[in-house]
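Here the complex is missing a single protein chain, while all its other protein chains stay put.
Order of writing sets the labels: A, B, C and D. Residues in every chain begin at 1.
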Amino acid sequence: MTVTFLILAALTLAGTVAAMAMRNLIHCVLALTLGFAGLAALYLLLGAQFVGFTQVLVYVGAVAILAVFVIMMTQSAGPAMQPIFSSFWMTGSVVAAAVFVVLAWAICRSGFASQVLPPPVEAAVHPIGDALMHGYVLPLEIMGLLLTAAMIGAVVLAMHEKRRTP
Amino acid sequence: MTLSMFQAIDQIDQIFVTSQHRLVSDLPAEFQSISSAILSVIAIVLVFALLFAITTVLERKGLGRMQNRYGPNRVGPCGFFQPLADGVKSLTKEDLVPRTADQLVHFLAPVLLVMAAFLAYAVLPVGRNMVLVNLNAGVLYFFAVGSLVELAVFMAGWSSRNKYSLLGAMRAIAQMISYEVPLVLASIVVIMAAGSLSTVSIVDMQASYTGIWPHWFVFTPWGFAGFALFMIAATAESNRSPFDLPEGESEIIAGYYIEYSGFKFALFFLGEYLGMFATSAMAITLFLGGWAAPFSFLTWIPSYLWFFAKLVLLILIFIWIRGTLPRLRMDQLMSFAWQFMLPMTLLNLFVAGVWHFMPAGIVRWLVCIALLVAPAILLSRSLKQGKKFAVRHYRFAE
Amino acid sequence: MFGEGILKGLAETARNFFGSYVSKDRLTTVQFPEQRLPQIEAARNFPFLVYDGEDWQQGMRCVSCFICEKECPPKCIFIEKSTDKKPDAVGKPQFYPKVFNIDVSVCMSCQICVEVCPFDAIKMDVAFEHSTNNRFAGLLWDKKELAKPNEYYRQIHPIEAAAVDAALAEERAKVAAKAKAAADAKAAAIAAAAASTSVEVATEK
Amino acid sequence: MNPLTGYLLLSALIFSVGLAGALTRRSAILVLIGIELMLNAANLNFIAFWRYGPNPAALTGIMFAIFSISIAAAEAAVGLGIILAAYRHSQTTELDQMNSMKG
Partner (left out) sequence: MSTATEAIRIIPKSPGANDEGQWLEVSMGPQHPSTHGVFRMDVVLDGERIVKLKPVFGYLHRNHEKIAENESYLGSMPYTDRLDYFCSLTNNWAYALAVEKLAGIQVPERAEYIRIITAELTRFQNHACLIGFLTQDMGASGTPLMYAFREREKILDLFESLTGARMMCNYMRFGGCRVDLPAGWIEQARAAVASFPRFLDEFEQLLASNEILMARTQGVGVLSKEFAVNAGVSGPVLRASGVNYDVRKADKYGIYDRFAFKIPLGEHGDTYDRYMVRLLEMRESLKILELALRDIPAGPIVDPKTKIRGFRPKPGEAYAHIEAPKGDLGFYLISDGSSNPYRYRVRPPSLVNLTVLEELCIGHNVADVVVILGSIDIVMGEVDR
């Protein structure tokens, strides 16, 4: 429980809460990138360099920008005029709170809190590459297939539909 | 040469490293690492800000001479204090913010841009043992930080509440994303060859010699092609001519920083140039042997001087290209990225593999060159298909 | 094919880059406040009023004939005629301008006032550094600001001034000759009258 | 409280925030972002368990995180594509206005 962890956790939480609660969608996405960056920093703190940088590259560099593009294309930027929460917001927040209570209870009741911790490790890039190319080569290939399928699917979905001549 | 001479050369080469150690060693142990990091950061900020100042003068004077003008020559000797005057001017100018702008985001955008640009320097080795952090995923870090720039550009374009700046930001993001793919793919060749993502070990691999010749990656067919592709993509990434559409003055005036003035505008300028230096420095690290001397008999010159010499050379090439070429159009830019750059970088990966598995000799050279040149010609042909353009001949009426 | 034209262009800019250091033909810029272009006989900027001799009011050539005021295309000249007369450049008694104003913020330096002036009184100046903080009164020039000596005119337009001077000298000589002739005639008449009276006296005697 | 518990609690918090957003917001884009946040919370768990687990050298947690990030990226791309397509049909991204099944 270091100071660094507390600062980063606060930053991440602030980012995510703001992302879910702000009125302007663009502000939401910008706050979200803060949350993502905070998560990446937490990964670095945990010694997972490769995942941390991948997190920044994928989430900040791609997902956030993609979301921003979609917001601009659907013209939903700018402060919303109508209420931003749906009619059943009460139910939703109660469910979320309940989930949190259950999770927290489970974490605190479990044996983790009293566990003896192993010495810190660094995940070097080399072993990760080795693992991907040997032990995890089948999942990697499937992942490649999934990404290709997703790309084609996204392109097909976002493509202009054929002009229907009246 | 005696042993003491070698030692003297080594001392000059390592002068910054040793002096940093000396400065830090007096401090208590728990502050040593943090204060040495702060010292390095200060050094990086100062040196590259100074390089930015010098580059603005060089660019204006170089462009001027190419256009048969003098360029700035009034402030200081030969106009070299011009950036000082520019800095004073931009600091004293009124900072205008549009009334409808998103004040906070408008303010944060240039700060984020400059921050992201400076972050990239953390993994660039500017000399022997002169790198801020030797991350073992250094190259990945570099590209991850680079993707922050897109966010800063979007923030600037969107928060200004000006359609021209939004258009510029959208163009810039589309262009950066499109050219990031070939940029990364072009550098993967080197990662494949070096077997490491760490910038330091990539440079170390290139810093040895056969006879007098260095082992730079640019002196292989795939290395040269990779370098050329990387530089083209880097030109587009840093929004330089002929890919300067996001700020194309004649079309969308100044792109995403149209509503910025005073010091914030200067920050944008600084961020753009720092981005250009960073990508050039990455190209040097990956392909041009980083801080290594070009010939084995020149190793007595300090390593950091070699690094900056190479950097300035690349900057000069950027300036030269800017002085010559007109700008592409958006659709041409995109089709160039996806129809030429992407296939070529993928092919280059393949060629690097072929090079790796073929026995050394002239045959390997010929095969690899043929594998690269023939598709390049075919692809450039296909770029022109449908719209045949050529030099024309004209008829005259009496 | 692809890239050849770009390389040619790069070669051209490189040639110009180095050429600008060696060839004066390429680097044509004039570093203004220190260097100035040589004076050109035909150069023109804003008009001024020529005067002869030392005193600008006595020597003013303008006779306030209003031709320039009428012909000025943007109508930037304003003249008021005097009530008394003074000798003009050639020595004839003429009116002179009580007020002569040119609004140089309106003037378009077309030289038509100079062309139509029959008295060679208004000419084109070559001075061009006239910036001022006061854009209304500061650019409305009166008679005193407009008056420049004939020596100055000779300096800025030597060939033209020489021709004008020659013409004026001829004119002046003519007028002087005429005046002399008139004076002679008068003197002769007086002498004749005197002679006749003396003759009369003589005859009376 | 040891570090692992801190990470796990943070992850649970992020998960619930994402869930709350996904359940309560009207904008489809934000619902998607909420789901992304939940995925990220899971990632944090993976990494934390890898780091403080009994066998960090096995890299299993890292692998899970990497694949999870890839899946999240694919999901975001397809999801945003769907939102775009839906927007073309109904001219809105508000979920409770997309109530007509007629295309």
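Keep this in mind: a contact is a pair of C-beta atoms (placed from the backbone, for glycine too) under 8 Å apart; a residue touches a chain by one contact, two chains touch by 3 or more.
Since this is a predicted model, take the numbers as computed values, not measurements.
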Which of these touches the unseen chain: C:Ser109, C:Thr132 or C:Gln155?
C:Ser109
Listed residues B:Lys93, B:His215 or B:Arg327, member touching the removed chain:
B:Arg327
Touch with the omitted chain, as defined above, among C:Glu71, C:Asp103, C:Glu145 or C:Glu171:
C:Glu71
For subunit B, which residues reach the chain that was dropped from this view?
63, 66-69, 98-100, 161-164, 241-242, 244-245, 248-253, 322-332, 384, 387, 389-392, 394-398
Kindly note down the residues of subunit C that lie in touch with the hidden chain.
2-6, 8-9, 11-13, 16, 25-26, 28, 40-44, 67, 71-73, 108-112, 115-116, 124
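We adopt the following convention: only the chains that are shown with their structure count from here on.
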Two chains joined by the most C-beta pairs in contact, as defined above
A-D
Report back the single chain whose CA centre is most distant from the CA centre of subunit C.
D
Distance between chain centroids, defined by C-alpha means - subunit B, subunit C (Å)
62
Starting from the mean Cα coordinates of subunit B and subunit D, work out the distance between those two points in Å.
34
Taking the mean of the CA coordinates per chain, how far is subunit A from subunit D in Å?
5
Taking each residue of subunit A in turn, which ones touch at least two of the other chains?
50, 54, 62, 69
When you check subunit C against every other chain, which residues touch at least two of them?
none
What topology does the chain touch graph have (line, ring, star, complete, other)?
line
Chain pairs that touch, by label, are A-B, A-D, B-C
Residue set of subunit C touching subunit B in the complex reads 1-3, 6, 9-10, 12-14, 16-17, 19-21, 26-29, 31
Interfacial residue positions of subunit A with respect to subunit D in the complex
1-2, 5, 9, 12-13, 16-17, 19-21, 25, 28-29, 32, 35-36, 39, 42-43, 46-48, 50-51, 54-55, 58-59, 62-63, 66-67, 69-71, 73-74, 76, 80, 82-89, 91-93, 95-97, 99-100, 103-104, 107-108, 112-115, 117-118, 120-121, 123, 127-128, 131-132, 136, 139, 143, 146-147, 149-151, 153-158, 161
For the subunit B and subunit C complex, residues of the former touching the latter
62, 65-70, 320-321, 323-325, 377, 380-381, 383-384
